[in-house]
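My questions all concern the structure below.
Left out: one protein chain. Kept in place: all the others.
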Amino acid sequence: MAERIEPAVLDVSKLPTVMFGTKSMTWCGIIGMMAIEGMVFVLAIASYFYLHSRSVEWPPHENPPALFWGTLNLAVFLLSIFPNEWYRRRARKGDKRAVQIGLVTLSLFGIANVIIRYFELRHLNCDWSLDAYGSAVWLLMGLHVTHLLTDLVDTIVLTVLFFTPLVEGKRYMDASENADYWYFVVLSWIPIYLVIYWAPRWLHA
Amino acid sequence: MSVTPSVPQAELTEAELKQAAQLEYIWQEPKGFIGWFKAVHHTTIGIRYVVTAFCFFLVAGLLAGAMRIQLAFPESHFLSADKYNQFFTMHGSTMMFLFAVPMMFEALSVYLVPLMVGTRNIAFPRLNAYSYYLYLFGGIMFYVAFLSNTGADNGWFSYVPLAGPDYAPGKRADFWAQLITFTEVSGLAVAVEILVTVFKLRAPGMSLNRIPLFVWGQTIVAFMVIFSLPAIMLSSTMLLLDRTGGTQFFNPAVGGDVLLYQHLFWWFGHPEVYLIFLPGTAVVSTIVTTFSRRHVFGYLVLVLSLVSTGFLAFGLWVHHMFATGIPQIAESYFTAASMMIAIPSGAQIFCWIATMATGKVVLKTPMWWVLGFFFVFIMGGMTGIFVASVPVDLQVHDTYFVVAHFHYVLIGGAVFPLFGALAYWFPKVTGRMLSEKLGQVSFWLFFVGFNVTFFPMHLVGIRGMPRRVYTYPANMGWTLLNQIESIGYIFIFLSVLIFMWNVFRSLRRGALAGPNPWMAGTLEWATTSPPPKYNFLHLPTVNGREALWDAAPNQPIVTGLDEDARSVLTTRTLDAEPEGKDEFPGPTIWPFLAAVATTAAFVASVFTPWGITLGAIPIAITMIGWFWPEKQPAARRREREIWPSE
Partner (left out) sequence: MSLLASVPGFSSNQTALNPAGPAAVHIEHTFALIFWVTASVYVLTVATLVYFVWRRRHTFDTIPEPAPTSTESDRFATRAVTIAMAVTVILLFIMLISSFITSHRLGKMNAEQALTINVYGHQWWWEVEYPNQAEPYRMVTTANEIHVPVGTAIRIHGTSRDVIHSFWAPNIQGKRDLLPGYTTDILMQVDKPGRWRGQCAEYCGLQHAHMSFFMIGESQKDFDNWMTAQAQSSAQPATPQTKHGQQVFLTHSCVLCHTIRGTSAGSRVGPDLTHLASRSTIAAGMLPNTVGNLGGWILNPQALKPGSRMPPNQISGQDLQDLLAYLETLR
C-alpha cells in the first residue's frame, strides 16, 4: 500500500432520528412479531377445522355458543378503532396531549374488553376437558386473551410513561406502534369471533 | 480491481485514534461477574451461542457413541431399553433443537450478519441476549431432567398418543414439550432480529442484489423460522395441555385426532431440515467464492434457489406421513413437490461447480470441508429421491435407510459446512489462524469416519432394520454392518478431539491473522480481527457484491453519526439508501432477569398449568424494567432529535 487514499465521505448528520412505519426498526420488529402470532392464529384455526372434519357432530352434544357477550366484545373492539386511529395520527405529529388522552382512552377500552371477555368465558358452551371441540375453542380464546392482556399491560405502562418527564421522540414512535399493535388485536378477533361463534352455526346448517 | 483491506491500525490519523478511543468507551461491554450477564453486543452473544451449541453437539455425540456400543452386538445389554430410548430421543432432540438450528442459524447469523451488512450491532440487541439465555436455560433444564432419569423417551418428534397422558406417565414428555417452547421462542426472536438487521441496517449501497449470499441464506431461513416454528410451538403446547391441563386435542375417544399432531409437527418439521442446511449452503457459497478467487457464478440463480427452496419447503410436510395412508391425489402432489425440490438444490450445486471450474481453487481447510460437503450432501440428495417416491418410501420409511439419508443431508448439509465455517471465520473471531495441518487431519478423519459410520446404514435399512430399535436378533444379517458403523464412530470421535485441540492450541499459539487472511470480499474482513465492539471504525459503504473486491479507490465512508451514543444508521430496504439515525440500547441486566423469570414460568408449567399464568407476573415486571427508559439518554435524544419533514 503505497499511499493512503483519502476516502470520500457520506454525511448522514441531517437524517431524521424520529421515524414511523417502515422507517422505524421497532415497527419492523413488531411486524415480525405479528407475523409469528398471526401464524399461530392461522394454525390454531386450521386445527379447529381439522378437528371438525374428523367429527360427526359439531359442536358435539352442545349448542353453539350464545352470541351476546362475544358480539358485544366485537362491538367494543370496533368502537375502539376510532380513538386508536386518532391518537396514532397525533403521535406522528408529536402531540403530547392527544397521545395522553388517546392512551388513557385505549387503556379504558382494554379494561372493558377484559371485563367483557370474563363474561364471555363464563358463558361459553363448553369445557376444554370434555372433548376436542371444547379444547379447540378454549385454545383460540386463550390465545386471544393472551394478546389482549399483553397489549393492555403495554398500553397502561406507556400511558404512565407519557405522564413522566421521559417523553421524547422514541416514545411517540412507541405510541404509534402500540396503536398498530392494537389493530392487530382487534383484527385478529374478527376471524376468531367468526370461528368460535358462527362456524358451528354455519357448519350445522 | 484490487483488494482493499481495512485501514491497518498503524496508519490511523490522530483524529481517527481519538474517534476509536471514544467508540471503544461507548461500546465497551460491562466488566466483572455481573457485567457478564449484561452484555448485549452481537459478537459477545454470538460467541456464546457458538460455544454453547458446540457443547450440546459434543454431548449429543457422546450419546450417539453409547448407542453405537449398544448396537454393535445383537441382544446387547450395554444399555437397557429404557436408557436406549432416552438416549436416542435426547440425541435427536439435542441435535435438532439445541445444536443444529441454534448453531447454523442463531450462532452464525448473530455473529456474522451484522458484520457482513456493515453495521455496529444486531437489531434489538437486548432481545438477542434474552433469546440466548432462554436457549441456554432450556438446554440446561432438558439435561437436568435427563440426569434425574426424566429424559425424554418418545423420539425427537414425540408422536401422540405415545407421548400423550395415557402412555407416557411421569414428566419426561412434559420436559420435552417445554424444551420446544424455550428453543423456539429463542429462535423466533433471532429471526426477527436478523430480518430487521438485514432490511434496515445494511451499509449504504448494499442494495438487494448486492447482499452477500450468506446473508441471503440466513434471511430466507429467518422467514422460514417465522412461518414454521409457530406450528411446533402450537403442537407441543397442545401436547402439554393434554398432559397437564386435561384438554383432549389428541384423544380419539372424544373427538381428538392423533394425526393433527403429525400435521402440525411436520408443517414445522420439514422446513426444519431446510432451516438447518440452508445456512450450510450459505456458508458453502461464501467459501467457494473466496477460495475460487472469483465472484460466484450464477448469483441470481443461487438467490432464487434459496427463495424457492424456502417456499417449496412448506409444501412437503406430508411426505413424512406417507405411511399413514393418505389419499392418492395428495400422495401424487407431495411426491411431485418432494422431487421438485431437487431442482433448486441441483441448480446451486451446478453453480458452485461452475464457480470452481472457472476460478483458481485454493485448497485450504475450509475448502476441504466444502469439498467433503459435496460428496456427502449430494449423496443425501440422491437418497432423498427414494423417500420422495411414495411407493419406495413405504419400504424405506422409518428404517435405517432413512437414518442414513438424513445424516447425509444434515451432517453433509450442516456439519461439514459448519466445520468449514469455523475454520474460515476462526481468524476473524479470534485474530489467530487455526493450524492447517491439524485442520486437514481432522477433516480426513471426519470424512472417512462419517462414511464408514453412515453408509452401511443404507444397506442395513434395506435389509429391514427399523430405526429406533434398542437391539436386534442375531440372525438378521445386521450384525456385521452395525459393527462397521460403530467403528466409524471412533474416527469421528478422534476427528472432533483433534479439532478441539487445534482450537485450544491456536487460541494461544496460532499465527496472527490480520484483518483479511483469506483476502475475501465481504465486509466482515474490512475490520480488525477480532472486530472491536463497535465493529467498524468508519461505517462502510458498498459498491458491489463482494464489497472489498469491488470497492472504488475512494469508496466513501459514513460520517455524521453521534459518537457519544450507540448510534446506528438505518437504510431503505430495497436500495439501502440512508434513511435515518437510530440508537442501539446499551448493556443491561434486565434481559437476563426476564429470561430467569420466563424460565421459572416454563419449568413450573411442566408441573401445573398455573405455572404459566402466575409466572406471567414476574415476566411482565422484568419486561417493564427492560423497556423503561433511562433519564439521561432520553434527555440527550430529546435535545438532538430530528423529526421527519413532511
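Chains here go by letter, A and B, matching the order in which they are written, and residues are numbered from 1 within each.
Quick note on the criterion: a residue touches a chain if its C-beta (ideal position, glycine included) is under 8 Å from a C-beta of that chain, and two chains touch if they have at least 3 such contacts.
No experiment lies behind these values; they were computed from the predicted model shown.
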Which displayed chains the unshown chain touches: B
Candidates B:16, B:29 or B:398 - the one touching the absent chain: B:398
Full-complex contact with the absent chain, from B:209, B:332 or B:554: B:332
Contact partner of the left-out chain, one of B:47, B:354 or B:589: B:354
Touching residue (missing chain; options B:24, B:82 or B:630): B:82
In chain B, positions touching the absent partner: 1-3, 80-82, 85, 154-155, 159, 161-162, 166-167, 252-253, 256-259, 292-295, 297-298, 301, 323-325, 328, 331-332, 335-336, 339-340, 342-343, 346-347, 349-351, 353-354, 356-363, 371, 374-375, 378-379, 382-383, 385-386, 389-399, 462-464, 466-473, 476-477, 518-519, 521, 546, 549
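Everything that follows uses one rule, which is that only the chains that are shown with their structure count from here on.
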Interchain centroid distance [CA atoms averaged], chain A/chain B, Å: 30
Contact set on chain B toward chain A in their complex: 7, 11, 123-124, 188, 191-193, 195-196, 199-201, 204, 226-227, 229-231, 233-234, 238, 241-242, 245-249, 251, 254-257, 260, 263-264, 267, 538, 541, 553-561, 569-570, 573, 578-583, 620, 624, 627-629, 631, 634-635, 637-638, 640-645
List of chain A residues in touch with chain B within their complex: 1, 4-20, 22-25, 28-29, 32-33, 35-37, 39-40, 43-44, 47, 50-51, 54-55, 60, 94, 128-136, 138-139, 153, 157, 161, 165-171
